[in-house]
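Excluded from the complex is one protein chain; the other protein chains are retained at their positions.
Just so it is clear, A, B, C and D label the chains in written order, and each chain counts residues from 1 on its own.
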Amino acid sequence: MNEIINAFFEAIHLLVTLDPEVMEITLRTLYISITSTVIAALIAVPVGGYIHFRRFRGKRTIINIIQTLYSMPTVLIGLLVFLLISNQGPLGNLHLLFTPGGMIMGQTLLVLPIITGFTILALSGVKDEIRDLSLSLGASEFQSIKTIMHEAKYALLGALILGFGRAISEVGVAMMIGGNIRGYTRVITTTMSLETSKGNVELSIALGIILLIIALLINLGLNYVQEK
Amino acid sequence: MNEIINAFFEAIHLLVTLDPEVMEITLRTLYISITSTVIAALIAVPVGGYIHFRRFRGKRTIINIIQTLYSMPTVLIGLLVFLLISNQGPLGNLHLLFTPGGMIMGQTLLVLPIITGFTILALSGVKDEIRDLSLSLGASEFQSIKTIMHEAKYALLGALILGFGRAISEVGVAMMIGGNIRGYTRVITTTMSLETSKGNVELSIALGIILLIIALLINLGLNYVQEK
Amino acid sequence: MNLLEIQNLSKEYDGKKVLEDINLYLKKGSTLGLIGPTGCGKTTLLRIIDLIETPSSGKIIFNGLEIPKNKKDQMDIRRKMGMVYQKPIVFKGTVYDNICYGLKIRGENKEEYQDKIKDLLESLGLEGYETRDASTLSGGETQRMALARALITAPELLLLDEPTANLDPQSTEKIEKFLEQLRETGKTTVIIATHNLIQGQHLSDEIAILNKKIFQIGEPEEVFRKPKNRFVAEFVGVKNVKKGISSKVEDNLTVINTGNIKVYATSTLEGDVYLSIRPEEITLSRSEVRTSALNEFNGEIKEIRDSGGILDLKIDVGEVFSIYMTQKSFADMELTIGSNVWLQFKASAVNIFEV
Amino acid sequence: MNLLEIQNLSKEYDGKKVLEDINLYLKKGSTLGLIGPTGCGKTTLLRIIDLIETPSSGKIIFNGLEIPKNKKDQMDIRRKMGMVYQKPIVFKGTVYDNICYGLKIRGENKEEYQDKIKDLLESLGLEGYETRDASTLSGGETQRMALARALITAPELLLLDEPTANLDPQSTEKIEKFLEQLRETGKTTVIIATHNLIQGQHLSDEIAILNKKIFQIGEPEEVFRKPKNRFVAEFVGVKNVKKGISSKVEDNLTVINTGNIKVYATSTLEGDVYLSIRPEEITLSRSEVRTSALNEFNGEIKEIRDSGGILDLKIDVGEVFSIYMTQKSFADMELTIGSNVWLQFKASAVNIFEV
Partner (left out) sequence: GQKQTLKIATTTSLEDTGLLPVLEAAFEKQNPNIDVQFIAAGTGQALEYGKKGDVDLVMVHSKTQEEQFIKDGYGTQRYVFAYNYFYIVGPASDPAQINGTNATEAFSKISAAGAANPDQVKFVSRGDNSGTNTREIQLWNKSGANYNTTVQGQSWYIESGKGMGDTLNIANEKSAYTLSDSGTYLAYKGNITLVPYVTQGKDLLNVYSMIPVNPEKFSNVNYNASMKWVDFVLSTEGQTIVGNYGKEKYGQQLFIPLAGQPEPTK
């Protein structure tokens, strides 16, 4: 287990010395996973809200499908997005393959069902009576939804944190769509994979620790923002 | 996009012909991910309950840490468990490395924080008044917790489905701890990775589709059970 | 002009009718008391009027216009109403946050309302509660906060669902005073659902007795004095309701045989009827007296109940009658359980209605 | 024997006292009415007694034993109690599921309780509601279901928080009958928190007037007739409360100068006092009469209010007095607003208490 202790010191070393390559990878990781989470949230929260608030046939089925997509393997998303944006694919002329943009697209798709599903769950935790009350007090449909979201803010925050966690920790999409290109699409998880396959276990663990530290800071930040 | 259509037919073909290798891998996948989810749930639900119901210093911190662990990369879990159970490691003499048992251990660890975190969230969705009411009607602490769980059953089910989805779709732990050994530790996601690296995109997607079909069936089953 | 009209409105839940053929016309500035027993559909009707619930059939006309289907237009109408729910629901946040909700939603500048908020809180006995976490309020405090929350936007139509159910008499009186003032300004039209007859009577220009259907609607006086049917009679607390067979004696005088006694009444109704006599119409004496009252019966005091200073006596003269009496007369007449007494009431005091 | 004793109990929230130095002794089988205005701490006290909330200080003794610290032991005691909450909270599921909760928890065989459940539902007017989704019940229905839920396990101590706040008079009467029967069996000790004085009075052997502290505790008769202080007097609805300075006239007779009139009272209290006269102790005549009553005043009718058959007149004789009168006497005397009248009451009818 010495490796773990060494890895810990290595992580600290990389952080305090502001190792330029680690910094660069870390910033890119943050940029990609935060962007994906934000885009996914911008889609998922309204969609989840729509599904929660409307009554329609097949609602249960849609929820089941969304929940099924929690099981979407990153490799599968990677492959599907690859087929979509590769040179021959329908979106080939956007030239997104092996770019951060493509990674964002893939991670957004990965995170979308999770945030949607948990938005629905968060909203169903709020009693119908709150909706009635807000409408009654003159809220538009949209305002009442905002009110309900506000009542459900803890749970929604949980969904966001979960989505972010999924995005920042995944490696399948980043590898397949990003290609792990040094200086361009390399992120923490793909670096970890690479270093692991090179046999650099300690460095890999150190990078993992750095990733978790970042995630912790992001969570603390989110919590702080929503307490206000 | 022809590949996707082909992959779809291939998936159906593999399913209806009961391709023996695919069946074997599928059953193993189910066995490992269900076992991991169940073990994780057996730990996470009481732990989450404990954290939710007790007031103690540092509770907020613990929740933050749990939420941070949503971001745990599978590669990191893989590495840590690897160091733990490899020949030289502290648990080396259990000989769990490259066995399904080791994979279960890794996936359990992966899923644990997610189920714990969402158990806490699910429980906080239930009003305190329900707890007071059940105590008032003579419930023991334990019974009142059961009652609250019952009130939160939709959200708890969501947490389980999420945990299961994470376990069945992950590949890092399965690769690193299981070793993707044919006929022994090979599961759907590791097969997908392998076939992808061989360039067999269609087969890989077909396997992904099979995985999603299984996940759908499991979700429907869980929903059915809890409606009763 | 009618602010609100409801025509042939019905509501079903799972095939079970809970409101049937409701018709209501509500003048601008008037107050309607919606009175009925628990489960009679009061809350449901208010929710339908507030456009929160949709009726199974029927029409609602607000300010001369039928309620549009469009959500946005419905909201515009709803913004002219305010509703206070029976269940004490609060938004997360402080009392102040809760009260300002309607303003925020309408994009009003909260700052301009500081005085109004203060006044409202004060007149509802909640001064200084602004920063309290709303979820920790007591039952009655919550109810008063809910009233302030609905009133801050000065609604044209105010819907109140049991607004004083959780309040003590003092607070109730305060709220009633408040509502009476509101009524006097003539600006706010109010519907107040209550099971409290006295309250309904005090606060309303008209009352509607509801039990799935509207059984009677009219000025309180009229409904109380002349219940149209047995349900209303029993509900408005007309005591002494008896069933009997009425036969004509002369023009405008009938005798009703209850099976046990015969009661004279000025009425033309024949056949199966209900009769009632208001307790305060009955006089009581220790010996037989010859009066102009056509009805005189001898019996015994069975029960004595103290209802806040006034005594309620049950006297069995073949049928059991309730009569009211002050504590003082009771003492003066040296009555007690078992005392033999005589009851007298006029034929014209007997109220007759169809079965 | 006392089932429950509470000694020097206090409760603070965020440094704000909501209960202060509460002392209560409750005999087995007796019923205590806990009466007070909204926010006075009724709910808090009941929750403390039910061991749901912990007091900031003080002792609770149940069945002779001080409440143990241990959760398990607390539960054993709590299982001997039943509480009906003011807020209508239901468990997910049907009415039947809700009612059986206490049985399930205690490992009782539900089958054995089928008859009891049926009886309970019936006597609470909820027959046939077994399979209804509990969350769709109306306000009053929920309250009755909650009562059934608490009663099914036959608690030794029953805690009721505003049990009829959402109920109409008919249903209230049913529940009151029910509670009276319970009381007659002498098996169940009951604490009933209510802001409804009449109810508290009807149902209780003793009543406690609460407002953070207990202001007075005693038999209803005593509390109503002889309020110990102004708070109680006002709260129990003693009308005609006036402040004045009392000076001795002779042994056991004082005269109280209110500044506007002088009132004679049989009392020995001197200095600043409050006086009250119950409305039904005051007689009214159209002309001056010479009676043995020491107090006679001339004035004018200012207001007439109909409280369910009995009239409440406000007469200004320098001070405004309330008096009660039947509709009939009122008509017989041909009174109206502005009529000049005389009021008489005995010195012994005047109640005096300290400021």
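As a convention for this text, a contact is a pair of C-beta atoms (placed from the backbone, for glycine too) under 8 Å apart; a residue touches a chain by one contact, two chains touch by 3 or more.
This one's a predicted model, so the numbers in the text were calculated from it and none came from an experiment.
From the set B:Thr119, B:Thr191 or B:Asn219, the residue in touch with the chain omitted from the display is B:Thr191, counting the whole complex.
Residue A:Arg182 is the one among A:His13, A:Arg60 or A:Arg182 that touches the chain missing from this view.
For the chain missing from the display, the contacting residue among A:Ser86, A:Ser169, A:Thr189 or A:Asn219 is A:Ser86, taking the whole complex into account.
Interface with the hidden chain, as seen from chain B, comprises residues 86-87, 97-98, 175-176, 179-184, 186, 190-191, 193-194, 196-201. Residues of chain A in contact with the chain left out of this view: 86-88, 97-98, 179-182, 184, 194, 196-199, 201.
Quick note on the criterion: only the chains that are shown with their structure count from here on.
Taking the mean of the C-alpha atoms as each chain's centre, chain B and chain D sit 57 Å apart.
Centroids of chain C and chain D (each the mean of its C-alpha atoms) stand 22 Å apart.
A separation of 59 Å divides the Cα centre of chain A from that of chain D. Shown for chain D are the residues in touch with two or more other chains, namely 87.
Contact of a single residue of chain A with at least two other chains is seen at no position.
If touching chains are joined by edges, the resulting network of the protein chains shown is one closed cycle, each chain touching exactly two neighbours. Remark: chain D residues 47, 50, 52, 71-72, 75, 78-79, 81-83, 85, 87, 89, 91-92, 101-102, 105-106, 149-150, 153 touch chain B in the complex. Of all residues in chain D, those touching chain C in their complex are 13, 36-39, 43, 86-88, 136, 138-141, 143-144, 162, 165-171, 195-198, 201-202, 234-235, 237, 278-281, 283, 305-310, 324, 326-328. Of all the residues in chain A, the ones that touch chain B in their complex are 1, 3-4, 64-65, 67-76, 78-80, 82-84, 89-90, 114, 117-118, 121, 124-125, 154-155, 158, 161-162, 164-166, 168-172, 176, 188-189, 192-193, 196, 201, 204-205, 208-209, 211-212, 215-216, 219-220, 223.
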